[in-house]
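Just one protein chain is left out here, and the rest sit where they should.
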Amino acid sequence: MAYSDELYQQVIIEHNKKPRNFFDMEDSTHNCHGYNPLCGDDYEIYLKIGDDGIIQAVSFNGSGCAISKASASLMTTFLIGKSVEESRTVFEQFHKMVLGEFDPDKSENVLGKLKLFKGVQNFPSRIKCASLCWHTMVGAVDKNETVSTE
Amino acid sequence: MAYSDELYQQVIIEHNKKPRNFFDMEDSTHNCHGYNPLCGDDYEIYLKIGDDGIIQAVSFNGSGCAISKASASLMTTFLIGKSVEESRTVFEQFHKMVLGEFDPDKSENVLGKLKLFKGVQNFPSRIKCASLCWHTMVGAVDKNETVSTE
Amino acid sequence: MADTNVTDKVSPILDVDKIRQDFPVLSKTIHGKPLIYLDNGATTQKPWAVINRVKEFDSDEYGTVRRGAYKLCEDSTKYYEETRQKVADLLGTPNKNEIVFTSGTTQSINLVAHSFSRRFINEGDEIIISNIEHHANTVPWQIVCQERGAKLKVIPVSDSGELIMEEYEKLLSDKTRIVAVNHVSNALGTVNPVREITEKAHAIGAKVLIDGAQSTPHLKLNVKELDCDFYTFSGHKMYGPSGIGGLYGRMELLEEMPPYVTGGDMIMQVTLEKTTYAKPPAKFEAGTPPISQVVGLGAAIDYITNIGLDKIFDYELELLEYGTEVLKQVPGLRIIGNAKDKASIISFYHDSVHPHDIVTLMDQEGIELRGGHHCAQPTMIRFGVPATARASMSFYNKKEELDALAEAMKKAVKMFEG
Partner (left out) sequence: MADTNVTDKVSPILDVDKIRQDFPVLSKTIHGKPLIYLDNGATTQKPWAVINRVKEFDSDEYGTVRRGAYKLCEDSTKYYEETRQKVADLLGTPNKNEIVFTSGTTQSINLVAHSFSRRFINEGDEIIISNIEHHANTVPWQIVCQERGAKLKVIPVSDSGELIMEEYEKLLSDKTRIVAVNHVSNALGTVNPVREITEKAHAIGAKVLIDGAQSTPHLKLNVKELDCDFYTFSGHKMYGPSGIGGLYGRMELLEEMPPYVTGGDMIMQVTLEKTTYAKPPAKFEAGTPPISQVVGLGAAIDYITNIGLDKIFDYELELLEYGTEVLKQVPGLRIIGNAKDKASIISFYHDSVHPHDIVTLMDQEGIELRGGHHCAQPTMIRFGVPATARASMSFYNKKEELDALAEAMKKAVKMFEG
């Protein structure tokens, strides 16, 4: 299973087993429902954003595959304390990375440990799994009710 | 054009050029409209049948290919003086012959000069051309309004 | 299974190794591993007999059908109609004009749903489907209900995945116009009691459509014995080319139903004011049909008929039993759908490894499996799972392949549970 190790790294498997910030947030300021009709990944993302535009808390709930769940879990831990502007930059770089259009090992970036998901680019049908939570997070910030990736 | 000579025999070409009994009959007792939607062959067949069941006159009018026209023309000349019963027998033998299911050169039959159409069996898409007038004649006898071969 | 020795895995029913040589793709490797193709419920692979027939036809015999009087066209028409006869023989109707070609089951069901309902379904009428239908046999009826003010009733299923027949009987009423159920459920493998379903529906005057997408390639069947009114199938699920399928319809109904798709070749006469239609099956085959695919389907039918549908059924049942046994030994694996009467489809779920991850992990081992809702979301909802992984077997599969699946699943579970 060498090739798939690229995808299912230990950290991802661990976050899938024990997702962080995995609960419905009662006092969120922003939230959005994300759905991938192809595989049924289905999450709600919650954000608490201060008046200063800083993300004070992030959580998620729902169900889906390991990639989507680990990606959401890692996203929540990553975004706390970041500004909304920064979160958009992270989303863009992350999205380009999983599409294989951006190599964080070769260019400056803000992705940090999110680089773990670089291997997703070799699994075309799993790209949406990794990016669903990010699309949904941006949807929440933009005050959309639902985001669906087709 | 050796092979097609089988189909377009001199008599057929001649009947196509100068069809016999080619007019609308005013005092017919039976008539029927025959139509082949595939090639547009389109004829009206008229019969005058006496109380004794003898066909006193037959005519036709309309348009179509050489095979359909010559077949109708020959049919009109052939049926005059025959009984309705005989005409049905002729129809059946004729129909089987053009389908290749009956060989008038090998079995007793009442087809006479209609044997000319034996070659039609080698031209599957022309079988309906040859038999349209016959179906229509039977339709007239049976008091149908229209016959269509599909 | 680990202790079953190889000789036990050789079936006396079929010479599978020989059969496998008829299917070129089966010698392919995936990620460096020999291909183990277990998504036959989605689509089947094609034997040389089909591939070569299409090639030969397209390179030496191709012409349009029905419209021309020249040689290429006459010959193509002949092959086209010969396949219609083969389908009629396979499905068991003596009248080949009861067979309509379409582009597949989805198109066939849509044809019936729309055409039948325009003629026979009115406000307040009822349509019955089941809770284990493919979307192709759900959504068209939902739309018909919306359009015509009819009501959709759904036969519930038991926890093992069987239709609850007492509930079905309660749903039937003098308002029921049509009952539409699949012969074999693609999501669970359940073989439905279609003979009984038809009998009960006919008793109250309702018609019956059987979605045969999953049954035509696996069961021996006879529409006249089943006595159903419509039966649908897809060529690509029975070793034929993609893009072709069809429909059996009882002639009296086909005659009364209005056309669905309209255009060339389905007309009797067109004027700008008025159009009259041809007789069935032409009435339902507008436009240039999938000619080469019909010809290829003929070759596929010859191929499976040569092997013998009885043997195919028996051998695939053997695979089903074997596969069920070995998969049950994967810790935590739950098989969804345990009907008494099942076809060679095993849907399964694991709490620790999501079906989507299963598919990716199995693919790394060369095992091609389907994960998802299988176009049967209401079935997933019924069984409380977001999706399942599914192994669907064909007569070209081997028990060793199911061993490989079970082993790879054990590895995956270990990896995910740590």
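As written, the chain order gives the labels A, B and C, with residue 1 at the start of each chain.
Following the convention adopted for this analysis, a contact is a pair of C-beta atoms (placed from the backbone, for glycine too) under 8 Å apart; a residue touches a chain by one contact, two chains touch by 3 or more.
Bear in mind the structure is a predicted one, so any value in this text is a computation, not a measurement.
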Exercise. What are the shown chains that the left-out chain touches?
Worked result: A, B, C
Problem set entry | Residue of C:Q21, C:T288, C:T305 or C:Q329 in touch with the missing chain, whole complex considered | C:T288
Seminar exercise, completed: Of C:L91, C:I121, C:I244 or C:I312, the residue that touches the missing chain is C:I244
For this session: Touching the absent chain in the whole complex: find that residue among C:D58, C:E169, C:E196 or C:E400.
Result: C:D58
For this session: May I ask which residue of C:L163, C:L254, C:L333 or C:V359 touches the chain that does not appear here?
Result: C:V359
Exercise. Residues on chain C that touch the omitted chain in the whole complex?
Worked result: 24-25, 28, 30-31, 35, 37, 39, 42-43, 45-46, 48, 50-51, 54-55, 58-64, 67-73, 103-107, 109-110, 131, 134-140, 142-143, 152, 154, 234, 236, 241-244, 261-267, 269-272, 275, 286-293, 356, 359-360, 362-363, 368-372, 375, 377-378, 381
Seminar exercise, completed: In the full complex, chain A touches the hidden chain through residues 35, 37-39, 123-126, 148, 150
Problem set entry | Absent-chain interface as seen on chain B, which is shown | 1, 3-4, 7-8, 13-14, 16-17, 38-42, 63-67, 69, 123, 125-126, 129
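Here, only the chains that are shown with their structure count from here on.
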Exercise. How many angstrom between the C-alpha centroids of chain C and chain A?
Worked result: 38
Exercise. What is the distance, in whole Å, between the centres of chain A and chain B, each centre taken as the mean of its C-alpha atoms?
Worked result: 79
